[in-house]
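On to chain A.
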Amino acid sequence: GCGGDTTTDTADDSTTDTADTTETTELSGTVNTNGSTSMEDVMGTLIEAFKEVQPGVTVNYTGSGSGAGITGAQEGTCDIGLASRDLKEDETGVSQITVAKDGIAIIVNPENPVSDLSIEQIAALATGATANWSEVGGNDAEVVFMGREAGSGTRDGFESITGTEEACVYQNEYTSTGEVVAGVASNPNAIGYASLSAVEGDDTVKILTVGGVAPSEETVLDGTYEIQRNFNFIINDSTALSDAAQAFVDWATSTEASDLIAGAGAVPVAE
Partner candidate 1 sequence: MTMQPLSGRRRAYDRVLRFLLYFCATLTCALLIFIIGYIFVRGLPHVTWEFLSTEPSYINDTIGILPNITNTIYIVVVTLIIILPLGVGAAVYLTEYAKNQKLVASIEFATETLTGIPSIIFGLVGMLFFCELLGLQASLLAGSLTLVIATIPTIIRTTQESLKTVPQSYREASLGLGSGKWHMIRTVVLPSSIDGIVTGCILAIGRIVGESAALLFTAGMGMSMNDFFGSVSNFMHSSGSSLTVALYVYARERAEFDVAFAIAAILMLLTLIINLAASLVGRKLKKK
Partner candidate 2 sequence: MSSIIEVKDLNLWYGAHHALHSVNIDIPEHEITALIGPSGCGKSTFLKTLDRMNDLVQGVKIKGTVAYRGQDIYAPGVDVTWLRKQIGMVFQKPNPFPMSIYDNVAYGPRTHGIRSRAKLDEIVENSLRSAAIWDEVKDRLKKSALGLSGGQQQRLCIARALAVEPEILLMDESTSALDPISTSKIEDLAVELKSKYTVIMVTHNMQQAARVSDNTAFFLLGDLVEYGKTEVLFSTPTDKRTEDYITGRFG
């Protein structure tokens, strides 16, 4: 979900803005991006707006998880990889460009009376140490913990911040953000995690406050909402980007795109 009117205005603005600066080159070609499903809203918005900037360039987005984005950039199956986590030491041959920050929202079914959990409580729910909702002030019902596949940046972020690496007991391992949201929405006893940008304004699930802090642009930016990570472009070091791809990266990481990113629910970082 993205706010209709204002975003459209911003897109128009940016078109007029860039028309002055990049008038010199009319690029054409196809840019394939692949990776993080958390970045779907952000990418969708950016791609659509970029069409106005460079009508000759088609940017494609495939949402297959951050791991796939990094592998794709390494193997050359896409031009730009997308990852909702930072590169690890053993992930070589590629480098990252951060486009935004994003909170990881802890979501439960709207029927669930629980509305605030501490990080420790969340970890206990995830590892199965807490197996019944009544233990954290909810109904007497079995906890159903839903999460993401191993390649997910969201999962990586969630597990490392909550300290539950390799200890989570998943009832379901979904391969995208949307699925987790749908899974939690359809099961009254479910708890899961998903990109804040994807669930903001979505009333099919309830976003919990963590240690009393509600996730928002401000709390993510100032760090009070702890469960957060970066949205990154992953670029192969050895193959040069095409002109079209380079133009897209430059534009997306510039301030011109900030409003668009914010409109899509993430936190822009460009200064």
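The set was built so that all candidates are chains of the complex that A comes from, given by their letters.
The definition used in the following text is that contacts are C-beta pairs under 8 Å (C-beta built on N, C-alpha and C of every residue); 3 or more make two chains touch, one makes a residue touch a chain; residues count from 1.
Predicted model, so just to flag it, every value in this text is computed and none were measured.
Novice: Given the candidates 1 or 2, tell me which one touches chain A in this complex.
Specialist: 1
Novice: Would you pull the chain A residues touching candidate 1 in the complex into a rising list?
Specialist: The touching residues are 1-2, 4, 7-8, 11, 28-30, 32, 34, 37, 40-41, 44-45, 47-49, 58-64, 72, 75-79, 174-179, 181-182, 185, 264.
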